[in-house]
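What you see is the complex with one protein chain gone and the rest in place.
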Amino acid sequence: MTYPTTLLPQLIEAVANAIDENAEAVAALDQAIGDGDHVINLQRGLAALLAQREELGLLTWSAAWQKMGMTLMSTVGGASGSLLGTLFLEMAKAAADQALDLKGFAVVFAQGVEAMKRRGKSEAGEKTMLDVLVPVAVYLQSDACTAAEGLTGVQAVAIAGVESTRAMLATKGRAAFLAERSVGHIDAGAKSCQLMICAISAVLSAAPT
Amino acid sequence: MTYPTTLLPQLIEAVANAIDENAEAVAALDQAIGDGDHVINLQRGLAALLAQREELGLLTWSAAWQKMGMTLMSTVGGASGSLLGTLFLEMAKAAADQALDLKGFAVVFAQGVEAMKRRGKSEAGEKTMLDVLVPVAVYLQSDACTAAEGLTGVQAVAIAGVESTRAMLATKGRAAFLAERSVGHIDAGAKSCQLMICAISAVLSAAPT
Amino acid sequence: MKKFLNATDTLLTESLGGFALAHADIIELSAPPYVIRRKQPKQVGKVALISGGGSGHEPLHTGLVGLGMLDAACPGQIFTSPTPDQMLAAAQAVDTGGGVLFIVKNYAGDVMNFEIAAELLDSPNATVLVNDDVAIPKSQSTGRRGVAGTLIVEKIVGAAAEQGADLAACKALGERVNQNTASMGVALSSCTVPALGNPTFTLGEQEMEMGVGIHGEHGRATLPLTTASAITAQLAAHIDDDLKPQANAQALLHINGFGATPLMELYLIYALAAEHWQQQGVNIVRSLVGNYTTSLDMAGCSITLTLLDDEMLRLWDAPVHTAQLRWGC
Partner (left out) sequence: MKKFLNATDTLLTESLGGFALAHADIIELSAPPYVIRRKQPKQVGKVALISGGGSGHEPLHTGLVGLGMLDAACPGQIFTSPTPDQMLAAAQAVDTGGGVLFIVKNYAGDVMNFEIAAELLDSPNATVLVNDDVAIPKSQSTGRRGVAGTLIVEKIVGAAAEQGADLAACKALGERVNQNTASMGVALSSCTVPALGNPTFTLGEQEMEMGVGIHGEHGRATLPLTTASAITAQLAAHIDDDLKPQANAQALLHINGFGATPLMELYLIYALAAEHWQQQGVNIVRSLVGNYTTSLDMAGCSITLTLLDDEMLRLWDAPVHTAQLRWGC
């Protein structure tokens, strides 16, 4: 099935709720191995998206992601703002104006994640949000990601991804300054991305076919 | 009996010990209604006197107090330093070069306290060291201060004086800034003066006649 | 609160040594009795401005020695007035015949120690007593404390002295600046005197101390912590009660940090205070924001308003070159 942009208001609300409900936990993660600002940065960006959600729902995916990317880029700030902004702006470029099904989205999303890797000069295994986003991109493009199972499977992949950051030594972002002391803590950006992916998947799962 | 200046080393040691033994308590008083420095200021001055004690013991009372006054004036600092320095310098002026008995000392001491009042523009009842020194000066000059009883009586007067500061409203010194909040606390300068007077009296009581 | 130190009884001496090294171009530290004196050349016969007080308020006063401001500062032990021998040594060092003006903050110890020095000083001298703190009622028997306004007196009189004003004129000017200056402070914490090792008093997580001085002692009242707007309004109201600034008056607005409050918060207070006086039609023509008259590591700040006539404004703007204030050169 293809997903229309009219889902965007609901998607944004779901993501914002998921972040709000877990705000203290995410803040604590960035406090433990960062500077404590990750979740409020995200919430600021999500508030801006919420304010735009109705108009976003009237655009194409490409135009919507372009607008969302610009919004996130100019409101979130920090490492996560530049990376999330990059993700959406790249997806906007990759999307053209077609309708999107899960496979189509997988291609676009993978391009977005590649753009994040270039921007952050980073890859999976460095204890960042990429440790959720890369496995998710891989999964979405794999055969295991079927129309029936994909939206459930991707949540499991995201959760496994965030959990995998716990044991990692950080080699990117602020946590890298802590060297060995970063081990044993989940990465904040990975956690917030997992929450966002799970919220999005839940909405899409419930979307009328 | 007259008291020789050869008692000075012992007197200074006794005063320094008395202050050291009660240092925390006196510090706490100046912390409660002041800025916390009174006892370390005193200890600095007493350390300087200790360093001079042998040579002081060779001088006349007048010369010794002159030297002690200058030392205290230049090492203690703060309100108490200027006042204690003033006390000793005035006693030096008043003493001339005679030998001193208790009555002679009482006259000299009373002049010293008057000089302190002029310097501090203060008098008894304002919750300061004067609330020990003024009653002591009055007692020493009174008939109740006999050769036999005086050195014991003066300690009781000093103790009563310091206790009397507890209920007073401070109208001089830093404690006055606290207005009613100064009530219920003993004044630090009064306490240190009481300790010093008691230590001095004890030494003089035990002095060979 | 923890500190960088080797020993509490060498902290001051070591720190003064570091200060003298860091600013050797403009000041020098004497041998004991300690005086920080100006090095830059000056007109012979210029009035020599001398101030001082307990340490722990840095940069006041040592950081304000130099061209256009103090000729010398006498640093006492932490929170302890300097002693007359320091002021006499200072006068000896910096008086070139124009006489000495002592600028003294109104605390018993400072007043008495400076008075003793003034009495012992042979040469012509005068004293300006600074008592800008309006937290204390005017009728208080000790008089009001000298706090953040002291710097303003030192700057304006410093400029006048640099320009050749004589001793009487400098004293009159200093008293005029003092009369036209009002300050009030609030603390979110006390400070820790190194020798005591613990904060002088403690506040709860939702408490603030209104009307504090700069020695870590309690203020007029412990109150529930409230918004910056409400705090500013309270401080400003006390200042207005005292100064009664008129519409169209020119003023200097000085937000002074007590040591541990981030500059960001000081500028917030500036914004709120400036708005308060703007609404009254007072013309804030000059500003000074930062840690100038501190209380060791106290969290808090004070607001100071000085009503400036044209002469005072010109003198505030005149060149100054000290460790802490520098403009026009």
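As written, the chains take the letters A, B and C, and residue 1 is the first residue of each chain.
Following the convention adopted for this analysis, contacts are C-beta pairs under 8 Å (C-beta built on N, C-alpha and C of every residue); 3 or more make two chains touch, one makes a residue touch a chain.
Just so it is clear, the model here is predicted, and its values are computed rather than measured.
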Legend entry - Chains shown that the absent chain touches, full complex: A, C
Legend entry - Residue in contact with the excluded chain [from C:59, C:82 or C:245]: C:59
Legend entry - Residues of chain A (touch criterion as defined above) contacting the omitted chain: 27, 31, 33-37, 40-41, 44, 73-83, 85-86, 119-120, 126, 171-174, 176-179, 181
Inset, instruction - Over the whole complex, note the residues of chain C touching the chain we left out. - result: 1-6, 11-12, 14-19, 21-23, 55-56, 58-59, 63, 78, 188-189, 203, 205, 208, 225, 227-229, 231, 253, 259-265, 267-272, 274, 284, 287, 289, 291, 294, 296-297, 299, 301, 326-329
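In the analysis below, only the chains that are shown with their structure count from here on.
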Legend entry - Longest centre-to-centre distance from chain C, chain (CA-based): A
Legend entry - Contact pairs, highest-scoring chain pair: B-C
Legend entry - Averaged-CA centre spacing for the pair chain B and chain A, given as whole angstrom: 75
Inset, instruction - Between chain B and chain C, tell me the centre distance in angstrom, where each centre is the average of that chain's C-alpha atoms. - result: 32
Inset, instruction - Two or more other chains in contact with one residue: find those residues in chain C. - result: none
